[in-house]
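Quick one: structure below, then a few questions.
Partial view: only certain chains, each at its native spot in the assembly.
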Amino acid sequence: MQFLSDNAAPVHPKLWEAMRAADAPDTPYDTDALSRELDARFSAMFGRECAALWVATGTAANCLALATMVDPHGGVVCHEEAHIEMDECGAPGFYLHGAKLLLASGAGAKLTAGSITEVLSGITRGVHQVPAQAVSITQASEYGLCYAPDELAAIGALAKEHGLGLHMDGARFGNACAFLDMSPAEVAGPVDALSFGFVKNGGMGAEAMILFDTEKADMIRFRRKRAGHLQSKGRFLAAQIHAMLDDDLWLENARAANEAAAIIAQAAGERLVYPAQINELFVTMSAEERAAVRAQGFSFYDWDDTCVRLVTHWATDHDHARALGKAIASL
Amino acid sequence: MQFLSDNAAPVHPKLWEAMRAADAPDTPYDTDALSRELDARFSAMFGRECAALWVATGTAANCLALATMVDPHGGVVCHEEAHIEMDECGAPGFYLHGAKLLLASGAGAKLTAGSITEVLSGITRGVHQVPAQAVSITQASEYGLCYAPDELAAIGALAKEHGLGLHMDGARFGNACAFLDMSPAEVAGPVDALSFGFVKNGGMGAEAMILFDTEKADMIRFRRKRAGHLQSKGRFLAAQIHAMLDDDLWLENARAANEAAAIIAQAAGERLVYPAQINELFVTMSAEERAAVRAQGFSFYDWDDTCVRLVTHWATDHDHARALGKAIASL
Amino acid sequence: MQFLSDNAAPVHPKLWEAMRAADAPDTPYDTDALSRELDARFSAMFGRECAALWVATGTAANCLALATMVDPHGGVVCHEEAHIEMDECGAPGFYLHGAKLLLASGAGAKLTAGSITEVLSGITRGVHQVPAQAVSITQASEYGLCYAPDELAAIGALAKEHGLGLHMDGARFGNACAFLDMSPAEVAGPVDALSFGFVKNGGMGAEAMILFDTEKADMIRFRRKRAGHLQSKGRFLAAQIHAMLDDDLWLENARAANEAAAIIAQAAGERLVYPAQINELFVTMSAEERAAVRAQGFSFYDWDDTCVRLVTHWATDHDHARALGKAIASL
């Protein structure tokens, strides 16, 4: 019973169907019919014009999106535990040609207008310091916490005031929508670019990079090619995304994942380090307790000395979740 | 009847099967069983130790491989019509951090020891010039021509003499093996790194980057992640490659593609700009002739004012090839 | 008697005076009074608003200036024998983060609207190719030839039509002004950025980067710092430039250099490979002839098998020039 990562989840059957259906001759790269429909489809979803480009990974989506906002000599304010800071092997430094991540703090890996302001207020010495040009937030955060609309609005206003771009890493954007029970537009808030993740939510290898600043889209199309991310059979990536959007499969999957986590969370009670919102839980456990739970056939990730990380996904068997909850409750 | 590109070919059924079979829980990124077996499998194929890493595109494979050989201040000798020079939107400049392509000439887009030497002999002014650090050749070339073992040996000896790395872009490596009727080891010759292409040969989105300098493999694993090319569900890329290697499917597919081209080539006769070796043909045609052929339902790429490019692939219907041959013959 | 390079020339006494005079406490970097006056001074010289930043070398000036025009995925059309292509060790690739030089041909290392158009017309395949974003010309060219105002106007119009920035490498801009006998504004023509060289013209280590797109100046101030080119005692660079501008010393020096070259040119007659315009001459000479001339105490650079390069400078003794002319004439 695997609670290690939503990356290990299977691909949803509807995506397999869609990919097989796309296995007919079409023009290469992103000139096929499916790829060309993405802009319109996401524009409708978000209720404002956007360009939507597929890429294979969230790292590529995040970094290419940030390239619409940040010069090589610029900086991106992000949380000190953000994925782009901690887990992407310096990809922002590569894609942004040496631009710098300017680290802010914040409970639960969430930025606040206050913590961003604190970083900005330290940038006072002109050309001797890297100027901030963008803010990057993660919806939901590394600790599975969601930004509420008013929090997004405050950050958006601050970004606008300072002339900063606003990027959202939405690796688990669907899970945030499911928790907040709001539209994608509300959950994205005033962002300029969004990495809309599908791989952790039942996809195989396709994420959508949503650029609301459509004038920058052409530039990013060049950058995507230059980064070797313009797959020649891009129709298979587009097909995955379309299948995800059809009948809101992405939302259905995210809800299923969240529900599985909620089952565990209820059992975990006081052990939860952060409120249970999406499909990631951080649960206090001693080394002995971990061993005891693992002995019952559960696998999960040791986050640090104090807690473990439990991740559910669209296909997590709710019986397994209940069993894990029971195992935790009886510790 | 489509002769535009082998990128437009369908995915081979055995790859679909393999991907479906891989849709079981395993560890993410390249830690799954299938990914971990690639080194051994390609080492056996080439009869010398190598590291084999999957990536989604040939551009990524080429550029990451070159990063094992070339410093940011260095240069890569390549043909002036090489894919890395003409068709990758400056990807080598991105991946190699500003390193330079040093352009050599050569009939049929093939380098020779002589044309490489000519480039090298112009580099005489110390730190004022970009030093050559690698040679990149394409097997088969942009014009569908293969390097024979003695040609490879001569280039390899020259590279060694000058301390240069040797890279091979093998986007159509399988087709070269099929034409030369030699083992992959013979067709690769003394290269240090090979981009072994599968996407044009029945794959969906997986190429193999083969590093014979295995000490550099760890570095490239970091670079792959940093470039956003370490897909979290990498098992699906590995599965495609394994399926290609099983029973030499790659070779079977390449042979089928070459044979379809041979049918057309025989009909094209004197119109062939280059000898027909693999699945790419360059055929002299006037604007009127092109229109006449297209009117019969054939699609293809206008290479330039004098000739068109015809590309076959593993699934090209040989009847279509015969029909196209007939259409050309009757011009 | 040295005709190797104008880089080997002494520093003009007035610059020594100016530097000594600047050796009083002032604020560091470019906040001193002398540095702050440069914008106004060059704006007056060119009759249009500009920002003027000092840097130590022409390479830095060229590359930082190009950074106002070219994205990392973009390209710069330049002559295939331009200094930025041939002699700067790939500096444009470094400063422009992998951007590409798109090489054009042209007699005497001069671009023409025609040769630029030829390069542009080859860029037709969208994201697969590096898009041109700027044109860089050298006034005077690597072969000592000047662009006339109508030539500049034609190139400028073409650049404007295609939305390209226009950069001028003016390592010997003063010599061009002296030859053309026109104002700096006329000799610069419709450029967006000019590297105005002083080091070859009696300076020690200060060039002026002139940005007519003043909105980009702030960005370049960051880039200069980031490149380690914001010297803390920048007042000494500013002092050199002011001394050069005082009483048009730059023009006086350039005229002296050109005149010394003219003396030699007259004697060289038919041996001149290019018309003598500035302080660089390319003179046909066999190996035996070179030896004979060198035996008389003259040093110079072997350009290639057919000719030598002779360079004069502000301090070249005209008697030495006459002696060299005589030596050549008597070959």
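Note that the chains take the letters A, B and C in the order they are written out, and that residue 1 is the start of every chain.
What we mean here is this: a contact is a pair of C-beta atoms (placed from the backbone, for glycine too) under 8 Å apart; a residue touches a chain by one contact, two chains touch by 3 or more.
This structure is a prediction, so every number in the text was calculated from the model and none was measured.
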> 3 identical chains shown; how many in the complete assembly?
Replying inline: 4
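The definition used in the following text is that only the chains that are shown with their structure count from here on.
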> Starting at chain A, how many touch steps does it take at minimum to reach chain C?
Replying inline: 1
> What whole-Å value do you get for the distance between chain A and chain C if each is reduced to the mean of its CA atoms?
Replying inline: 49
> If you average the CA atoms of chain B and of chain C, how many Å lie between those two points?
Replying inline: 42
> Which residues belonging to chain B are in contact with no fewer than two other chains?
Replying inline: 88-90, 93-94
> Which of the residues in chain C come into contact with chain A in the complex?
Replying inline: 29, 71-73, 97-98, 126-128, 131, 219, 221-226, 230
> Given the complex with chain C, which residues does chain B contribute to the contact?
Replying inline: 72-73, 75, 86-90, 93-94, 96-100, 125, 127-130
> So in the complex, which bits of chain A are touching chain B?
Replying inline: 2, 4-5, 7-11, 16, 19-20, 23-29, 55-61, 63, 88-91, 93-95, 199-200, 204-205, 222, 225-233, 236-237
